[in-house]
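Let me begin by presenting the structure, written as structure tokens, before commenting on it.
Removed from the display is one protein chain of the complex; every other protein chain stays in position.
Coming up: chain A.
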């Protein structure tokens, strides 16, 4: 059976989930580790928005709003941790 778009999205999500779990023991620099963790979260969110929620064909406004939510929350979390680390 040839994997379709949903299967590929699921495989990517599992891969990113496993990569997320591996970041803390493998990456010691907190700021870089946090950036990686939150980038993986944003990438997973993007896959869910486009392929599972099926907003790929929806108007750009809705796709952008939901994608922006993921990016804004992840970016805010990283910025807050960066500020604490640099102070």
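Observations on the structure shown:
Here, a contact is a pair of C-beta atoms (placed from the backbone, for glycine too) under 8 Å apart; a residue touches a chain by one contact, two chains touch by 3 or more; residues count from 1.
The rule is simple: contacts and distances are computed from a predicted model.
When the unshown chain is looked up in UniProt, the name that turns up among "TRAP transporter large permease protein", "Copper oxidase", "Allophanate hydrolase subunit 1" or "Nickel import ATP-binding protein NikD" is "Copper oxidase".
Residues 6-7, 9-10, 13-14, 17-18, 20-21, 23-24, 30, 33-34, 37-38, 40-41, 44-45, 48-49, 51-55, 58-59, 61-62, 65-66, 69-70, 72-74, 76-78, 80-81, 83-85 of chain A touch the missing chain (whole complex, contact as defined above).
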